[in-house]
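With one protein chain removed, the remaining protein chains of the complex are shown where they sit.
Per-chain numbering from 1; labels A, B and C assigned in written order.
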Amino acid sequence: MNAMYVYQTRIRLHDTDAAGVIFFANQFKIIHDAYEGLLETVGFGFAELISHKDFFLPIVHAESDYKMPLSVGDVLEVRVKVEKVGQTSFTLSYALVNARKETVGTGRTVHVTVSKATQKKIPLPADLRAKLEKLHRQDKG
Amino acid sequence: MNAMYVYQTRIRLHDTDAAGVIFFANQFKIIHDAYEGLLETVGFGFAELISHKDFFLPIVHAESDYKMPLSVGDVLEVRVKVEKVGQTSFTLSYALVNARKETVGTGRTVHVTVSKATQKKIPLPADLRAKLEKLHRQDKG
Amino acid sequence: MNAMYVYQTRIRLHDTDAAGVIFFANQFKIIHDAYEGLLETVGFGFAELISHKDFFLPIVHAESDYKMPLSVGDVLEVRVKVEKVGQTSFTLSYALVNARKETVGTGRTVHVTVSKATQKKIPLPADLRAKLEKLHRQDKG
Partner (left out) sequence: MNAMYVYQTRIRLHDTDAAGVIFFANQFKIIHDAYEGLLETVGFGFAELISHKDFFLPIVHAESDYKMPLSVGDVLEVRVKVEKVGQTSFTLSYALVNARKETVGTGRTVHVTVSKATQKKIPLPADLRAKLEKLHRQDKG
């Protein structure tokens, strides 16, 4: 296991629904929390991204698989990998692992770089690219 | 019953939690949906507010009472009243009424007008004041 | 356009985030609202499913594509198709269409039938299968 970044969290009551376990869309919320945590570790938080950068990083594709139900109180690790760094996009993958080290779910998000000015795709900024490629290499190393 | 504005909605699975009924914070989400609906009826949607106005309308106080549990699929009316229009603030009250005409919950939100430029309280803009006062009068009429 | 079921909704402030448009996970919330609406039209609401049936219908896979950003106040149609009805699973696909008839996003969910008693996969119950197959046929017809 050489995941670049591990995010610790716990399932809260608001993550669940009346069927008794996590509402499926909240798995996406949780993997995004992990993505925000990863960006913070490379000095690239969303506050700065939204206020001070000239680009957005919208998600253009997201998917999740659900292998076991998650219940309120469950402790969870989200292991994030930088799967691919492209010209104008990057792909992250996620594994949700419970306290018994079982993979209860997985996810993937594809992000593109969009200029705030033109709303068009632009190449990944050099500093972000460098950080993502470093994570990608470590991940494989 | 002379509520100015009635918003129709239905409890969805994501509104509930593992205790089987609505998660309490989602009652606040629902009353805000009704508030957005009311603003739209007076030609004052949030899209315009956020993009084209020089003020925000942050909520400085919110409260709710819960009289009966709400379950997934329950049809709901939210009856909104303009309770008070002040110099720099206004207060809305809400009654959540189920299909059997029972009041299952109530709420209240207090909003202030804050300049986007200075982040300080400013008097209610004349057009918004006029619209809210009209709703307030009809409500009592 | 022969989608079986069309769900009308509107983007609310709580669907958005500080980047100014819909938070990606909320597109999944919205397609599930549409799925609940579809089940209600065939007399099969979640309240009954949770309280009176001996099976669950958990989602084992979900995916979305995002083609255009959605903003607060945007009116939306969610067009739901029954894509496939299998032995122990079914697949739904979704198209999110804005007021200008542009497809702003798509989605897909795969559901399995799980016994509440054994927590194991079971064949789709006959009545649910019949309803889904009818929708599937109409959809292609």
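As a convention for this text, a contact is a pair of C-beta atoms (placed from the backbone, for glycine too) under 8 Å apart; a residue touches a chain by one contact, two chains touch by 3 or more.
From a predicted model like this one, the values you see are computed outputs, not experimental measurements.
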Just name the one of A:T41, A:S71, A:T91 or A:Q138 that touches the chain not displayed here. A:S71
Can you say which of C:H14, C:K53, C:R108 or C:K134 touches the chain missing from this structure? C:H14
For chain B, residues touching the missing partner are 18-19, 21, 23-26, 28-29, 32, 46, 50, 56, 58-67, 69, 109
Against the chain that's been left off, what residues of chain A make contact? List them. 12-14, 20, 29, 32-33, 36, 40, 45-47, 50, 71-74
Considering the entire assembly, which residues of chain C contact the chain that has been omitted? 13-14, 16-21, 23, 25, 71-72
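Everything that follows uses one rule, which is that only the chains that are shown with their structure count from here on.
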Write out the two chains that share the greatest number of C-beta pairs in contact. A-C
Which integer distance in Å separates the CA centroid of chain A from that of chain B? 33
Return the distance between the CA-based centres of chain B and chain C, expressed in whole Å. 28
Per the C-alpha centroid definition, the whole-Å distance linking chain A and chain C comes out as 24
Would you please write down the residue numbers of chain C that are in contact with two or more other chains? 29, 32, 46, 50
